[in-house]
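A single protein chain has been omitted; all remaining protein chains appear in their positions.
As written, the chains take the letters A, B and C, and residue 1 is the first residue of each chain.
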């Protein structure tokens, strides 16, 4: 339970930090922000890897894991690349 | 060790949050910020209470605890009151 | 690997995500920020692969290869004008990933996975202790159920959003009963989650959750108008972030908590920014149609006999005389892919000594910052893109405003006519300028479906035609002058 409180503390602090940081992002960068955070949410890939790579489990689990890895990878790779493409276009005079 | 990592995570996030918040404080409020954070640092009062109120321990410990409680309370009470006095003066036209 | 080291590396990945978002707070540091964030992802993935729990690399290698290929092709081929669709699609894939991960987790913990469809519906003997000891097992089950629900809903909801933005689906369909019908669906899926938690071996309940949530995603998003899709996407993205953070709680994984919270707050804040910029509540966006408006506004009455139109070369003469011109782009510029043409027109004007700026409304186009990305693609420097609050006071000193494919965001009814459905929405006050040129194909309304009195004003001229074509003609005329 001690650990649960610490995780809760971490969660709350991350939310506060998120609010402070995101409200500082200028409107110009709102589209890259959307695609960028989309890529970050692909962190579920970590869970997908564990599912796809687990040992003895039935084929169904590995199959679902394969689908999960594929989808999460699209999310991550596509998200970061397209964000990078957009951001590279922003130039000061 | 797991717990130590979590505490470290909490520490790092608090530092990030601190930087974001403090840099947003306008120069007008820098003096109250100094006295206010001074009061917050009186949170060591928590430790002082444990030292002064511990049971069997020798008188020296309780005596040190008494001094600690006194000093920390001055810090806390003085800090919050003076900050409040200052802040109450700030008015918009 | 030593679990402390693993946890520590996950924490490093979390810090990299924070630095990534911090980088996005300034255009100068944004590219580096995005790279730091990607590095965080890479580190998290590598550490997971090395962590010992992963033994079977076949499926992983296959999935990563297929996924990277698809992702890279999508990211590099997509046109900047289609960015909203791209984000919708990626968001859908994210939802699909959450859904399948939670399903895999469920069946792997259950121990006996079904081999055929009829077997799926046969209950298995299992208790919550399969999922963890004591209350943790129950918590894990609840989180699996909720993740499946949110994931499935995000998957179909985002796909509908994609279809609407891509104009594959133009009409709106909803459940009979509207919000009530949706409510019944939601309650039904919640009941299925409860069944699953009470009887973890009841695979049929799991199938029911998946089915209900997939349908719910469809029905929730289908009635919502195309231009409101960004709100839906931001909201779904925020849900997926919160879901990831919850998963972090279960696994005691710091990086999931940090990354999930950042995504969650980002989605919520963007949603709120959009709602404020439209002066509508979130409930109104999701469940209401736009307010019906006191009286029906008759477009003919507003426009009849009062609209002046002009040819591009006439406009070019106006532009030549101007000292200061503001360009106000909208959704139509994206539709016409006119951003490069617009930049060239601005270049020509500047070559003639005209001062040119761009006035950007926060919800112009089909996602926040949409216009900024398009104009950045056309190499317009970002310090020329001026936000609404800062450009509005300058319209009085502006000789010509060129409105290209924008409509609702310039509609003076939002400021003046109290009964109007968009009343109170902050707009670009282009009507305060000395002359207004509006480029669009017809007098047809924008997303809000309202006539725009701006078009009928004395100092406004309409240039009918496709946005790109009209702008190119203006540039040619201006260069010859």
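Keep this in mind: contacts are C-beta pairs under 8 Å (C-beta built on N, C-alpha and C of every residue); 3 or more make two chains touch, one makes a residue touch a chain.
No experiment lies behind these values; they were computed from the predicted model shown.
> Which chains here touch the chain that is missing from view?
Every shown chain touched by the left-out chain: A, B.
> If the missing chain were put back, which residues of subunit A would it touch?
Considering the whole complex, subunit A reaches the absent chain at 1-2, 4-6, 8-9, 12-13, 16.
> Suppose we count only contacts with the excluded chain; which residues of subunit B make the list?
3-4, 7-8, 10-11, 14-15, 17-19, 21-55, 57-93
Keep in mind that, in the parts below, only the chains that are shown with their structure count from here on.
> Average the CA atoms of each chain to get its centre, and name the chain whose centre is farthest from that of subunit B.
Result for max centroid distance from subunit B is chain C.
> Express in whole angstrom the distance between the two chain centres, defined as the mean CA positions of subunit A and subunit B.
Once rounded, the distance between the two centres reads 36 Å.
> Distance between subunit A and subunit C based on Cα centroids, please, to the nearest Å.
From the centre of subunit A to the centre of subunit C is 16 Å.
> Report the inter-centroid distance (CA atoms only) between subunit B and subunit C in whole Å.
43
> Where does subunit A touch two or more other chains at once, residue-wise?
Answer for subunit A, listing residues that touch two or more other chains: 3, 7, 10, 14, 17, 21, 24.
> Which subunit C residues reach two or more other chains?
Correct list: 18, 252, 254, 258.
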